[in-house]
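The complex appears here minus one protein chain, its other protein chains still in place.
Per-chain residue numbering starts at 1, and chain names A, B and C are given in the order in which the chains are listed.
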Amino acid sequence: MKPTKHNWRTKLHEIIYEADTPTGKAFDVILLIAILASIVLVMLESVKSFDAKYHKFLDIAEWIITILFSIEYITRIISVNKPFKYIFSFYGMIDLLSTIPKYVSLLLPGTHSLVALRALRLLRVFRILKLARYLGASNQLATAIRASRAKIAVFLFAVLIAAVIFGTIMYLVEGEENGFTNIPKSVYWAIVTLTTVGFGDIAPATSFGQFIAAIIMIMGYGIIAVPTGIVSAEYTKATGKDKGKLSDEEIDQLQSVHLNTQCCVNCLTEQHQDGAEFCYKCGCKLHHET
Amino acid sequence: MKPTKHNWRTKLHEIIYEADTPTGKAFDVILLIAILASIVLVMLESVKSFDAKYHKFLDIAEWIITILFSIEYITRIISVNKPFKYIFSFYGMIDLLSTIPKYVSLLLPGTHSLVALRALRLLRVFRILKLARYLGASNQLATAIRASRAKIAVFLFAVLIAAVIFGTIMYLVEGEENGFTNIPKSVYWAIVTLTTVGFGDIAPATSFGQFIAAIIMIMGYGIIAVPTGIVSAEYTKATGKDKGKLSDEEIDQLQSVHLNTQCCVNCLTEQHQDGAEFCYKCGCKLHHET
Amino acid sequence: MKPTKHNWRTKLHEIIYEADTPTGKAFDVILLIAILASIVLVMLESVKSFDAKYHKFLDIAEWIITILFSIEYITRIISVNKPFKYIFSFYGMIDLLSTIPKYVSLLLPGTHSLVALRALRLLRVFRILKLARYLGASNQLATAIRASRAKIAVFLFAVLIAAVIFGTIMYLVEGEENGFTNIPKSVYWAIVTLTTVGFGDIAPATSFGQFIAAIIMIMGYGIIAVPTGIVSAEYTKATGKDKGKLSDEEIDQLQSVHLNTQCCVNCLTEQHQDGAEFCYKCGCKLHHET
Partner (left out) sequence: MKPTKHNWRTKLHEIIYEADTPTGKAFDVILLIAILASIVLVMLESVKSFDAKYHKFLDIAEWIITILFSIEYITRIISVNKPFKYIFSFYGMIDLLSTIPKYVSLLLPGTHSLVALRALRLLRVFRILKLARYLGASNQLATAIRASRAKIAVFLFAVLIAAVIFGTIMYLVEGEENGFTNIPKSVYWAIVTLTTVGFGDIAPATSFGQFIAAIIMIMGYGIIAVPTGIVSAEYTKATGKDKGKLSDEEIDQLQSVHLNTQCCVNCLTEQHQDGAEFCYKCGCKLHHET
């Protein structure tokens, strides 16, 4: 059943939000290049010696990128039925944050460095590349990480409590004269130590402090095993499953797995099944070429 | 069979030590908030610039928290049959340690910073939240950690012996002029290095010292694999079990797993089975609403 | 069947490129020793105090090694049919790079230190020893690493993106006065922190910077679990396979895994089981030879 009405907005939506048509794919590739270029630009600009030499060139390039991103932002808004849903979505906020500082810097010169917030747009790379898809078996990896996430979160919460307790003890033991100037800083030190990062910007100076530090480090060394063990076991489970012994429902799941990149014009819901005619969330008609 | 006598002490015990009744739950939530608030307070107080501005406010808040904790401490004592069992228990000691410094600081002004010991009360968070329970499968994680604990302890003991030997060698090789002023300090350095923390507050300066350090680091890198491998394998075992192929005894085990939060008035034993009428430790009658 | 023509070039090729004949093996052993000796030489030369004493001896030894390597290089070229294939191969480039700097240093004295590039020849050790082969089971290890490589690459790419984002944020938060002089340097710091290396040459000085650093470290601590889990699970799979002792059900399972390439005439569904008579999708009869 062919959709009957093909106005410009539907077209735009197809190009910008989906990747099933050639133009949609081309848009994604160009966007990816633009994002990477904008990051490189921001980096070069931050290097003072480079900026001094090529300031003019960088400024012009910066403006071109900003205007392109602005156009993209506006087009994204006008091509969806519920623009506010996009504007207040996570990616909508980031898209805004990566264009606005350049304009604001015209009025308030000091704020120019905020263009660096554009680095957050790199997160869109995950969306465009759909990185996980590029590797056949990565659904298993995703499954393993998803299965481990909650347990690792609880685990890291426990690590955090340990850091607060150890940090407070070190504050009492070492005191201000050895760099442990206040409890938040001591907790920061405890995290640096427990995670085996060990900057050394603060280090225990008293014998007793070093003794406690040794305990913290050996603990950190022992407990790093826990999250690793979790992911490892979950991943073993996830990869073990699809070795021939799939249950009926799992086969069903796998068969229905191919979800296309279409995106509902009305509610921005993604991942519709390949033959879907209507959005599974809001029931709105999906527009696609046949 | 309904318990016949419901005096105020039984009521108090139910509220403070158990979490089966609405008031018991509410008490736990309030206690949790009070503990977190008291930690934040202690942290803010330790930041000199903040303390200078809001000293009065912090001091009053500190007194309120201290008095609340004191009331809780006293109530805990009077609501159990054997108060000394609570007083000399691990949590009893911590509860005392977190209230007393404030009172002592009235007499001995220098001891005020010891209120930071209150951070130890954070350990109660584990008890209140029963963190492990919040995640369905975490019994498996607990099983894995319990099964690994002894092996990891032996392993860490071996790491400690290695640290003593390497630390002593480095003391002989590097000597006092390069920061390895005595053997305990050298052992501390060896632990910092073996655990891959690497503060850099002490670092080998001679060629031979750096050569030995390289060996220590590569060893540390190789042996970090051991505890991880242990947890990972134990967890794989623990999670592998409940995949449909449970033995009868395991099902029995799981069925008896639901333990409520009741706590014996007489001996403070916890984790009674759901239908239990008497404490499984001391045989004393358990009081609960029906 | 004996080869009939044995000219000198075939002989040379056999000695240099192969290791099946006694002379071929002897050549490999001598080459290995020469490479290791040349590395030790370059190292000693770089130690100024040693070079000052034994400069003459080192220079002569250097020339002997260089001439030997040059002879080897030329012989390698003339003993293959397609010399350019070798010259522009990876090992061909390295072999050239490890001889040429010594000759160039006669004309341009400053370039002498480039002989250190000879260290790259160490890679040939892998080729000569065929390290993996020396251990019976290492094909499994190779399989596991190969299976994990792509996933770990995607994972490290994700870590890199995280480093760019966190580095940029830290540049904005900490600024030039705390050592975060430009974004590339901040990204370098973020990598140092995420990988738990933690040099401490740059370290956050502001409270907010330390707070973000704590988040980065805890993240780094949590995500180190992912690549480990991948290798561990892949290796379990790789070693589990060739254990020969499959139970009957496992054999059944494996046998039922084999899905043939038949394709239903009616609905084009593929991957039917080996004994299937009817399409499992549309129930239509499958046609197959017997």
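Remarks
The definition used in the following text is that a contact is a pair of C-beta atoms (placed from the backbone, for glycine too) under 8 Å apart; a residue touches a chain by one contact, two chains touch by 3 or more.
Just so we're clear, the structure is a prediction, and the values are computed from it rather than from any experiment.
Listed by residue number, the positions of chain A touching the unshown chain are 196-200, 228-229, 232, 236. Residue-level contact of chain C with the missing chain is found at 39, 42-43, 46-48, 113-114, 116-117, 119-120, 122-123, 125-126, 131-132, 134-135, 137-138, 141, 144-145, 148, 152, 156, 159-160, 184-185, 187-188, 191-192, 194-201, 224, 227-236, 239-240, 245. By the touch rule set out above, chain B reaches the unshown chain at residues 150-151, 154, 157-158, 161, 164-165, 167-169, 171-172, 181-184, 187, 193, 196-200, 203, 207, 210-211, 213-214, 217-218, 220-222, 224-226, 228-230, 232-234, 236-237.
In this section, only the chains that are shown with their structure count from here on.
Ranked by how close its mean Cα position lies to the mean of all protein Cα atoms, the top chain is A. Counting the residue numbers used at the interface between chain B and chain C, over half appear in both copies, so the two copies meet with largely the same residues. Farthest chain from chain C (centres taken as the mean of C-alpha atoms): B. Work out the mean CA point of chain A and of chain B, and you get 33 Å between them.
Separation between the centroids of chain A and chain C, computed from CA atoms only, is 29 Å.
The multi-chain contact residues of chain B, meaning those touching 2 or more other chains, are 196-200, 228, 232, 236.
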